[in-house]
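These notes are about the structure you will find just below.
Excluded from the complex is one protein chain; the other protein chains are retained at their positions.
Should a chain be cited, it is by its letter among A and B, assigned in written order, with residues numbered from 1 in that chain.
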Amino acid sequence: MKKYTEIKDISNLSEMIKEAILLKMQPLEFSELGKHKTLVMLFFNSSLRTRLSTEKAARNLGMHVSILNVNDAWNIEFEDGSIMNAGSSEHIKEAAQVISQYADIIAVRAFPSLTDKEKDASEFILNSFIKYATVPIVNMESATAHPLQALADAITITELSETRKPKVVLSWAPHPKPLPQAVANSFVEMMQNMEVDLTITHPEGYELDANITKNTPIHHNQEDALKDADFVYVKNWSNYKAYGQILNEDPNWMMTQEKLGKAKFMHCLPVRRNVVVEDAVLDSGQSVVINQANNRTFAAQVVLKNILENL
Amino acid sequence: MKKYTEIKDISNLSEMIKEAILLKMQPLEFSELGKHKTLVMLFFNSSLRTRLSTEKAARNLGMHVSILNVNDAWNIEFEDGSIMNAGSSEHIKEAAQVISQYADIIAVRAFPSLTDKEKDASEFILNSFIKYATVPIVNMESATAHPLQALADAITITELSETRKPKVVLSWAPHPKPLPQAVANSFVEMMQNMEVDLTITHPEGYELDANITKNTPIHHNQEDALKDADFVYVKNWSNYKAYGQILNEDPNWMMTQEKLGKAKFMHCLPVRRNVVVEDAVLDSGQSVVINQANNRTFAAQVVLKNILENL
Partner (left out) sequence: MKKYTEIKDISNLSEMIKEAILLKMQPLEFSELGKHKTLVMLFFNSSLRTRLSTEKAARNLGMHVSILNVNDAWNIEFEDGSIMNAGSSEHIKEAAQVISQYADIIAVRAFPSLTDKEKDASEFILNSFIKYATVPIVNMESATAHPLQALADAITITELSETRKPKVVLSWAPHPKPLPQAVANSFVEMMQNMEVDLTITHPEGYELDANITKNTPIHHNQEDALKDADFVYVKNWSNYKAYGQILNEDPNWMMTQEKLGKAKFMHCLPVRRNVVVEDAVLDSGQSVVINQANNRTFAAQVVLKNILENL
């Protein structure tokens, strides 16, 4: 593995999931692999799970970890050829090359603006790091993708599935603030690579990028979509067409115990209780959100392990 | 030891103090005990001593340390059953369980509001972590208690006392900003468990919680209280009855060399010079504030050691 910035970077998913589950059983088996190697984690945005789980994964492999909130450093310029006489002090060309000299792997979190669709779609921050850094890049959630979360989700479904080909439903939920499509995008792409029966349900007009959903069935009737589901992944995203807008706050899309049926409940967290999902679901044995969060460590660890083996 | 969130968690104080003094002499004797274990330190508020001394203590025991300023993550909701459609993105139920999966011990700093007496008294942040986390919790100063500081103070008095039963005076001091009662509370509780003659002195109306002071003598005449003192612990706290208010700024309560007599001067730091205590005291050989700060490391280390031994 040369990097992990998108789902496509995984060459053999089922092998990777197996390896992650083995790491979960023996997290310290490769505790010398990363010795004297440094993971630099760069945060343009807030983090709790990603920060702590990736740090833990790196240390399980014996790595050093340096964490930098980019706001504590300099404003970075991403435009080529710009005359830097305004807010930005440092160009990504220098920043990425420089950090590469202090790091063996660089992990980056950079959320979308949700105001400039084209710029977000270009993944200019993540792709600039890929372009200018001289060490492997790991995506800790970018403008349009959250592949570490999707890998943790794939591990979770593999561990907990009781059928050969489970029915998995991605169900949109209301939310008071505009959220990225990243988690939904990566979850869809990941599930398309697994032996699952994937269905997406959301209000009319809330279609995700068609280049991602492809021929995955989409229902606007949530009840129909949820029928006989084994796993229900609930997640808000802001509108993709009317980019970044909130066009629907209908509380009927909130997940309830009744709608969930016998399915397992999934969410990437953080989750707003009684807005996205009612307390009864989260507090029931059907919620596997804590398992998902735990698997973030082993998703990160299997990725870092594969990258370290290819350094 | 299963946790250290209050003084009561110490089953054998004199044994614990002895052990801390031994650790001070040989800080690296148990440098393998915490190997591959992680201390996650969560700060809702500012820190210097607590941050650096606890980090050092953990590393002396071979632990990894992850430090998270909670403001860099998500606003946490503590109310049960709330509809989370406002400022909070994540409920403590999830946050505490999730972090428990990345940590072997969680340490939390969460100051009081000083505006809502009942809520502060409920210790809702600390107690929520105790309730929902699945790993031991250490209190790095909560709304009403600072037990790591009090343990460092107990170590300091034990080391420096020249009499069998020293006279210890807790003396209120003026301060321009409203401060918590936490340090004073824990110091009083700690001293009540030691072989000392404890006296409290403060202006009328500045009584601490009577459930804490119990039958400890309280003087409103500072001079009388200080007579023949061996240790004088100076500390401001805002009013407890008129909760969080500053009703007295009388500079005559500032500690001076003259008032101190031959006693040793104690303070938890940070301390405002020439407001809480005059320069002459802090710059004299009678000040033991630097010793106290040093003992913060060994207070934290003996606590972490005892918790690690019970994991």
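Heads up, the rule we're going with is that a contact is a pair of C-beta atoms (placed from the backbone, for glycine too) under 8 Å apart; a residue touches a chain by one contact, two chains touch by 3 or more.
Note that this is a predicted model, so its numbers are computed, not measured.
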item: Residues in chain B touching the chain absent from view; value: 28, 31, 43, 46-49, 51-53, 55-56, 59-60, 69, 176, 269-275, 279, 282-283, 289-290, 293-294, 297
item: Touch list for chain A against the chain that is not drawn; value: 36, 38, 40, 64, 66, 68, 72-74, 77, 81-86, 88-91, 93-95, 97-99, 101-103
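Operating definition for what follows: only the chains that are shown with their structure count from here on.
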item: Interchain centroid distance [CA atoms averaged], chain A/chain B, Å; value: 39
